[in-house]
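Removed: one protein chain of the complex. Kept in place: all other protein chains.
Chains here go by letter, A, B and C, matching the order in which they are written, and residues are numbered from 1 within each.
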């Protein structure tokens, strides 16, 4: 199977292990990912960012194909148990392709705005292990025990530990694809790093861990690998700064959060807006949703609700829905950051609440103090196999942050970007009210 | 207003005339274009092709910004009445941005599968001229008479004729954007041509037309302009060959055609599937739809129907809907082309019908003889201002096809690509039945 | 060995066969290619086109690496004798890297302006087979008999015939690299085609040839391979039209031709300009040059001559050299093409000669009727293994021009672009003299 992709160009799944991808493509739960946008509300700000989880899943599987090819070039030193075979290759491809299967509508947004939502990673595992799903059947048709092994891979219990980390780690196929894809689709060039060179810079190293243990890790080779891995982390940081934490995206998310708060109230009050998907109703009541109800939820279903709720009787809900559909987004203003400005931020929030109340708006729905946090490069202090190791000739492997000047400077730093979000209609009054607190 | 775009990079609407774009962005009918995919079912084949009409509309407006900038560099010879001013610039930008406003769900697909559907161009004009739409209000707020002028621009009655042709002509901002965008998003590099150089190669020329008339046309300058304009038409041809007429895309469209045939029958029989948008119901009954009913239709609404119809009582409809949602597409086989093979094609269709009937399938719904036609470069024979003229030093302007070797060879040629479309379940039998007819 | 390349990105020579490249890199004759510009005088017109034969040679070797990888995926049907092994892989890589070794200064230009120059292909073979060259020693050190095998590969006598054609054929690694490279460096986007997809579209087919023979050829697979191969030939045509036959490039070449005519006269008259490389002196006298004298010639040596000749006593030579160095290029004017305009062209040349004479210029040196010819796609009529074959399911292999609509239309067509080249100083008079002949 050969596909074309705007990010990776030609994407081929042609070997024996790669058949798992062709099989999974016929699974209903996989096709559902076409109806989950990768970046939620981001296309309201970056109009090109209309790509789906499905495109990302294929991209992640493609990066895995390339990673497996690289591993086969460099695995000569590994003990047999850690070398790739057709089964572990198929497991890795399946896991890469399915890693985001459990996302709800608008991806992360869904679990972020619902207070007690189950994590999408848990849904992913449940869908894979539910015997009646297409995904479950396809996996086990391909090879007995596939669902178990893919589950282990996705939950860090797989015997080949470096493969688990290649799907969910500091430098994994998920990040490798989404940075390139989101960057490409938003038109923000900063998310681009050199994937070819990054793969070429991988090598296996035997690392001495705590308690006298040793483990083979997929590491960065010598000094030639520093620039690609440095630019990988910088690309990630730029994407957070520019896209994921963009003020207008966060404003749109605040709008959806308001919608969910109100829908939950209406559900609990028995005044259900129509239509109302089962899973939303269950979430509002704090009840667990059966997996098939959850799978029925996607962007189409939810957006169809917003379109219908625009004309519902509840004015709060209809106003919020209309704002979202017509892209009349709330406004934002940056607040001073840092612990010393904590009191200022609380005061700003308090004054904005007062303005909202004065105008008959509900502070809990219409006002939000939003504080996204960025961590450009985190590095654990202990000697575990987690994180990234660098191999230097004639030296023992060292932590990336010790070898890289740039990442050493950024290691474990945190950037907070607090901002106040409020309706456009009360913009002038809010600014007036909090003006003195802005610095 | 500055935006980022995966195709054009930085997209800026910053001058006075450009304000029309910012104003129109707040119009509900414009935001609706976010919910109309540019390429209909194509993303089932090219997973990256998930972009919307909205992104294309912005792109077309951006190309218009660039075209207007080029026109201002080269308009010194034009009479005053043909020179740009703020008003004609705003009209051109508005028209470029709104030219696809009237598309139904999945763009062209909607009018292609509905037998008597109104053309999207007509809906566009009606939406602009309907006093209660946001678009109408915004346009006339910006400048009195805007809706009239934009309507004239879009319907070839604008006094500055070259602007009308720049929105709908052989080489217009619509094609300029969609070739680049569709090519980029599908990952098919063949649709790329050199927009920078194409714009740079434009110049005004005074052409002698039939009946002794003369007209200023936006023409291609000398020999330096041939390569970009040749590659523009070749890019277009490649996109038809590779993407727009791709066999699997056509197969998906045949599936939707089948769905609409069945829905129309059910509506006429009074057995309405639920939900059923007003405009679909009206179309099924051959009744005209009010503009607001039409505007309510979009990909979300229609895809929501497909998802619901999957569980409706009518087996034909539920099966078709399920196939579409799970991407179980019909199969295709190419048939011999040319007039001499007409009888073979009819015979093949006939035999496929028989196979379908044998399996309890409806030939009119499940079998289709599809014959997309490609015309790489058409050129009118008369001396009208239409089409493309080339300016050569020391010579009178000549038709592009006379000057370009490549386009001269392709001029007014037609390529037919007939193929038979049928369900996967009867694939082997159909191939067996028509085998002898394939060459 | 891993390199970076502006055209192909990461270029890796990492396997066993690839060691031949690392070895050859230390050969003096290979390093000499750094001092031969790939496109001769073209950088006077396209300032970015400053790349050397060396960069192209690496690029061709890289395309060979990719081609060999593709062949290994598709060779399962081939008889053992035609399958790749380490030796044939190394031969192919060596031949690809060395195929242009024998180029003289400014590449093609050198043999084009010297009337009886030996072809660079012959020099290549001689350099490989001369026992005292580094290249010869390196090749035979790597494996006994390498020079013989590489020679056979380069001269179409290698037992694996498809490999010979992959180095010098309709679609070979030479063209594959130079189209992309020259296009990239000149900034002319039209030379770009889709190398990834082209490689993916290759497959082996057994073709029935004349006289009942059969041969395995590297062919184009089915209909999916048409677009990349069509755009490959179109890219080539665009590059000829835009770059290789650009009027100013041809004018610069005419200048160098004039320099060589004059230097040859001076040599024969015993009035040698200083410095004068041995090989130039020999060429002027029609004597054969020893290979080491030939290898001493490169762009540096020749450009150093031009710089020195600028101040030599002979006014014709010094004027021509100065014009070249200061880029005061001759002017050109297109003449009508086609056999019917033969008389007009002769008349134009004749009149230009008269103008030159009147101004004390030498017609044979300063005036040139230049007629580059383009052949977008040539296809032999017989059933030989040469040229390109297309594999279609359920059909026997067919010639590319029969299957491709575009290439069928262009097959064996010829485009002539006659133009007159003359000094800037007599431009107005020449144009006046030939004005009436231009149409």
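Annotations for the structure displayed:
Convention: a contact is a pair of C-beta atoms (placed from the backbone, for glycine too) under 8 Å apart; a residue touches a chain by one contact, two chains touch by 3 or more.
These numbers were taken from a predicted model, which means no experiment stands behind them.
Put simply, the hidden chain is in touch with A, B, C once you look at the whole complex.
Looking at C:47, C:145, C:286 or C:435, the residue that reaches the missing chain in the full complex is C:47. The residue touching the chain not shown here, chosen from C:21, C:58, C:135 or C:266, is C:58. Seen from chain B, the chain kept out of the figure touches residues 2, 9-10, 12, 14, 73, 196-197, 200. Looking at chain C, the residues touching the absent chain are 3-7, 9-10, 25-26, 28, 31, 34-35, 43, 46-48, 50-52, 54-55, 58, 184-188, 296, 300-301, 303-304, 307, 325-328.
Contact between chain A and the unshown chain involves residues 188-190, 192, 194, 223, 226-227, 230-231, 234, 237-238, 241-242, 334, 376, 394-395, 405-406, 409-410, 413, 415, 438-439.
The rule is short, and it goes like this: only the chains that are shown with their structure count from here on.
If each chain is reduced to the centroid of its CA atoms, chain A and chain B end up 34 Å from each other. If each chain is reduced to the centroid of its CA atoms, chain B and chain C end up 42 Å from each other. Contacts with at least two other chains are made by no residue of chain C.
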